[in-house]
Each structure stands twice: as structure tokens, then as C-alpha cells.
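Reviewing the structure listed below.
A protein chain is absent from this complex, but the other protein chains hold their places.
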Amino acid sequence: MSTAKPKLRFVKTDSPPIWVRPLIPILALVGTFILTSGLIIWAQANPFETYYQFLIDPLSSRVSFLEVLVKATPLLLTGVAVTFAFATGYYNIGAEGQLFAGAIVAAGLGMWLEGWNPVLTIFLMLLGGFIAGMAWAAIPALLKVRLAVDEVVTTLLLNSVMAYIVSAILNGPWRSPELGWPQSPEIADNAIFMKLVPRSRLNIGFLIAIVAVLVLWFILTRTSFGLKMRAVGLGKPAARFAGINVNRTILVAALISGGIAGIAGVCEVGGIQYHLIGDLSPGYGYTGIIIATLGSLNAWGVGLAALFFGLVDTGAQTVSRALGVPVYLGEITQATMLLVALGMFLLRRYRLRRM
Amino acid sequence: MEIFLVNLLAATFRVSTPILLAAIGETYSERAGILNLGIEGIMFFGAFIGFYVADTSGSLWIGLVAAVLSGVLAGLLMGLLSVTLGVNQHVSGLGITLLLTGLALFSFRLNYGGRSTPPSIDPFTQIEPFKNIPILNTLTNQYLLTYIAFFAIVPLAWWLLYRTSFGLKIRSVGENPEAVDAAGVNVFAIRYAALAIGGGLMAAGGAFLSLAQLGAFTHGIIAGRGWVAIAIVIFGNWDPIRVMGGALIFGGTYALQLRLQAMGLQLPVPYETFLALPYIVTIIALVIAGRNASYPAALLKPYRRE
Partner (left out) sequence: MSIVEMNAITKQFGELVANDHVDFFLEKGEIHALLGENGAGKTTLMRILYGLYRADSGVIRIEGEPVEIHSPKDAIARGIGMVTQHFALVPPLSIAENVALGYEDDFIFHRRQIEKKVGEAAERFGISMDPRSLVRHLSVGQRQRVEILKALYRNARVLILDEPTAVLIPQEVDALFETLKRLKKDGLSVIFISHKLHEVTNITDRVTVLRDGKAVGTVKTAEVTQGILAAMMVGRESFGVKRQAEALPAEKPVLEIVDLCANDDKGQPALKNISFHINRNEILGIAGVGGNGQKELAETLCGVRPPTGGKIICDGQSLCGKEPVQFTNAGLGRIPEDRHEGMVADLTVTENLALEHLDEYTRNGVLDRKAIRRHAEELIGQFQIKARPLDATRTLSGGNMQKMLLARVLSRSPKALIVPQPTRGLDVGATDYVRQSLLDQRARGAGVLLISEDLDEILALSDRIAVIYEGEIVGLLPAHEATPERLGLLMSGALKEK
């Protein structure tokens, strides 16, 4: 035990200095790019050029900027969906399956409601998708609150089950007659989401996603249900002691979470694909978990993280086209950023101090 | 009918093998107090590394060893996050799954490009110890790795956990790390070791699929088997022998589905029903067994002295 020599050490602190907060994402970003640059060099590309193509180039043209917003749409929705659950301490890893539940209903309604008023059709698709996502999320949620079955495992397993349901539908009743391909017939014109900007893919799905972020913000910070959610998520015994019905709060939050994930599926079918296919989502439900975590379960954070990940997804395609770096660089970047940020979050709890 | 059953049983052992290896790996992680949701990604990465190294080196066994090593490294990464940094185990495990999935696909694309026909290798062949005895022949006509998994890995895993000091420490850190620390044992080291063993077994499970069962690497090669393994660990109450039972139940349902498909019967339900069946059975088993499950008391809890 050395004596009285002043030294720097990390000290646990309850009130981190304010400058730490914005620093975390920046440090996470830098850390991530240092870690992933090895892969870029392995793919025989120049890291600096790659990062330029990755993060700057998509913002430089109008077309690709709108594409960033298109890519961000499902991520905003799944990010919000996951946040609803995680903020309540319910680990819904099933947004992926719930998204497909919404997509199936959207594709079905989009076909059957041919000739209806477009606004009504789209409203019904959204409503149907919300209910479908909710229904699929209700299975693990009820198992959790009634029988105390761990939701992490059940939601994960139900994602696989949903993948087979989609496959069964696409290989069976909805097998596209023209293509002979596991892809559903196109939805009717009146079911196609209105464009926000002509001759782009940006559609009202993006607005719906923004509304979802606002709703999340409002519920979490301005309503008594939101306060109950946070109380349950941060301390179940204390919430119960204060008279909050813990199971009901978890159930409702889980259902909202599933419903919003279902809306993500509706927006992909109605706004982008116009039909149901097996790879409608390249894992948006899982990316939503990263986004919710990086956004610290806070509406603005989730919004920013989703927009940034929209950029990463767009940039990964640019990089793949321009430099031949496999498009999976996008996923690797997102996952690495999560892991680096998780480590960085600890910085908030510590403070350098001279002893 | 008899032949159907024998074939079914033989197939059960075959398809249970990867799940069994991964589930034993997860048992070790969870016994030490760490839920490793990286399992799905570690299996996927193991399947890729096994395939890639076997393809480039020309030796299936070198491929297998490389896969196991990749799993050990992944386990240590989980240790860095969940043990040293003490971050949320759910999120860090999923992060590892996403990272390793991305890495495997990235490397696969880089090495094999976007070929229309997936590359393949000559996989492990099955051994036939009882060539001339009718039923026994079918039953025992298995991969060597299946024999190793059932007759070496499972007993060894049980023995290590219940009959050695190391196993005693693993079981203790998962229950009460404070007690282990107070007894002068390094909690972190034990947890890292359990995660490394676990990661190696998970990757071996993935490599079994690419090196034995398929002889190829595809995007859907793991298809949620890692998540099934996690459910089986709960079902098996964190005991290697009972976990083996759980793996066989899943394997049996899966094999049944394969046999029914292979028979080409016209069924009133889509064949996906049978593909989904093992997952549904697993959920039901979890509901029944999970109620009496005695989770390791320190599962999900990072250990800190202050």
C-alpha cells in the first residue's frame, strides 16, 4: 500500500460532468472506425476513402440523402418499439417477428381492399398491422406475466416460427403466379403509400415513424403511464411497493412495442416493397435493439441513432458499389458501435480524480 | 414402420449434435452466471470459420480446430463486456451475435464473391462400426463428431462440473460470487474460463453443420438453433445430462419433420408447419419445465466488489 503519492484514478460518481454525455457517441464513433478499418484494408480499400463514401457521400446528393431517410424509416419504428419494451424492463427481442406479423396483414389488406379510398385503405393497413404485431407480441408477454416464462427466449424462438409462417404463406396461397417465386402478388395502387417527394422512395412511412418518436417522447416523459413504465423498468420491487400494477404495465408496454414493430412491417410493404417477401427485413427488429440501447432508451436519442443508422445502411451500399467492400460492413459497423458504446456508457459512472 | 422408427432415431442423434454441443457450451456460461446470447452468432461464425479454414487448408480437422478457437475468442469477448465491464448481458450478447453474423457474411463475400452456386467441400463421412447387422448398422451409422459429442463431451462436461475443483468454482460463481471471492478465488478468471469453454463448444456446434451435415456454408445455416439451445439449457435445468435429453427432444421433432418431408407425403398442412414444430415444442417444454427451473442465482448479475 503506497502512501500519499498523488495519482489519477477513476472514481465512481453519481453526477457525471455534463461534458461526458455528448462525448460518448463521438468516442464510440472513433473507436468503431479504428476497429473496423482493418476489415476495410483487408477488402483492399482505402479506409479514408471508404469512410468518405460511407458517411459523407450519401449526404452530398439529394437522391441519396432522401434514401437515408427511407432507410431510417423502419429503424426509427423498430427502435421506438424496442424502447417501449426495454424502458419497462421487458426484453422484447421479438420485434423482427412482430414486424413480419404486421407486414403479412398489410400485404393481405393491400390486396383485398382494391379500389377503396387510399386514405382509408392505408389507415386500415396501419391499424391491422398494429393489431397483428400486438397479437404476436401478446404470446410471450402473457407467458411472462401469467407464467413467469423468460421473454428473451420465447421472443427469440417466435421470430423463427414467424419466419416459417411467412415462408408457408409465400410458398402456398400467396405464391406469385407470374414469378413462381416465394413472393406475394403486388398490393393494389390505392394501398401504396403516398410519396413525400416525387420520383424518390421517400413516402409517408417516414412521417409515421417521426410521429412514433414523438409519441414515445410524450408517453415516456409526459404521461403517468410513462412514469409507471420507467418505474417498473428501473425498480420492480419499488414500483410494486408504490402501488403500481407491475404486470399490467409490462403487458401494455409489450403490446404497444409489438404494435409499433407491426407498423414497421406495414410501412415496408406499403411504402417500399409493395408485396410480401421473406427478406423484407434484413434484421430491422434486431437493429432496433442496438438503436434503443445507443439512444439510451430516450426518444431523441433513439431518433438520432436511427437516422445515423439509416446513413450507415445507405453508405454501406455506396461503399459496396463504389469500392467493392462487402455491404455487410454496415452491419459490422452497427454492432461494433453498440459494443464500443456499451463500454463507453460506463464512463458516465466514473470520473477521473486526483487522489 | 420399424424402418421408419430406426431411421428417425438415427437422424435424431445426427440433428441433435450441433444443438447439444451449443447447449452444453451455454450451460457452462450460465452456470458461471453469464447468459451468453452471443450463441447464435458464435455458431454462425464457427460454421463459417470451420468451412473456410477446411477449404483453404484442405483438412476438415484443422477447420474444426480453427472454429473452436474462434469460439473461444468470442467467449472471451463476451467476458470482456459482461465480466470486466459489467454491461447488460442481454444487449452485449445480442451485439456479439450481430457482429459475428456480419463478420462471417463479410468474409464469406470477400472470399467467395457472389457466386450463383454456393461453394462446397467434401464433408466428414459417417462411420459404420456395425456394417453387417441390419438395425444396429442404421443406428450407429453416424458422424464421428456425433459419437464424440454424446459419449465424450457430455460425460466430460458433467465430470468437470461435478467432480473437479474447477467445476465447483464454476457452479459457485454462478450462485454466489461474493462467497467465491471471499474464499480467495478469482471470480473473473473463472467466469472467463467458463465463457471460453462455452464459446468453443458453441462454435463446434456451428462447425458440425458446415463440416459434417452440409459440407457448405449458407446464410440460413444456423436458423435460430442457438436460441433453441438456450431454451434447452433452461429445460435441462443447467445439468449436462438433462440438457442432452432436451437436445434429443428437439432433435427428434426436427428429424421427424425431415423424415416426413423426405417421404414426400401429401399433407394437409404446409411443410413449414413441421419446420416450425421444434420451436413450438421448445416453447411448450420451456413453459412446463421453466416453472420449476432453478436459475443460477447470480445469472445476469455482474460482480463488483464495491
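Labels for the chains are A and B, by order of writing; each one numbers its residues from 1.
Here, a contact is a pair of C-beta atoms (placed from the backbone, for glycine too) under 8 Å apart; a residue touches a chain by one contact, two chains touch by 3 or more.
Note that the structure is predicted; figures quoted are calculated from it, not measured.
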{"item": "Candidate in contact with the missing chain, chosen from B:Val6, B:Val185, B:Leu214 or B:Ile280", "value": "B:Val185"}
{"item": "Sole contact to the chain not displayed, among A:Val105, A:Leu143, A:Ile244 or A:Leu294", "value": "A:Ile244"}
{"item": "Candidates B:Tyr112, B:Phe166 or B:Tyr303 - the one touching the absent chain", "value": "B:Phe166"}
{"item": "Where the unshown chain meets chain B, residue by residue", "value": "163-169, 171-172, 175-176, 178-186, 294, 297, 305-306"}
{"item": "Residues from chain A at the interface with the omitted partner, ascending", "value": "1-4, 11-15, 222-228, 230-231, 234-235, 237-245, 355"}
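In the analysis below, only the chains that are shown with their structure count from here on.
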{"item": "Chain A-chain B separation of Cα centroids, rounded to whole Å", "value": "28"}
{"item": "Chain A to chain B touching residues, read off their complex", "value": "12, 39, 42-43, 91, 93, 143, 147-150, 152-154, 156-161, 163-165, 167-168, 171-172, 283, 286-287, 289-290, 293, 326-332, 334-336, 338-339, 342-343, 345-346"}
{"item": "In the complex, chain B residues that touch chain A", "value": "35, 37, 81, 85-88, 90-92, 94-99, 101-103, 105-106, 109-110, 223-224, 227-228, 230-231, 234, 270-273, 275-276, 279-280, 282-283, 286-287, 290-291, 306"}
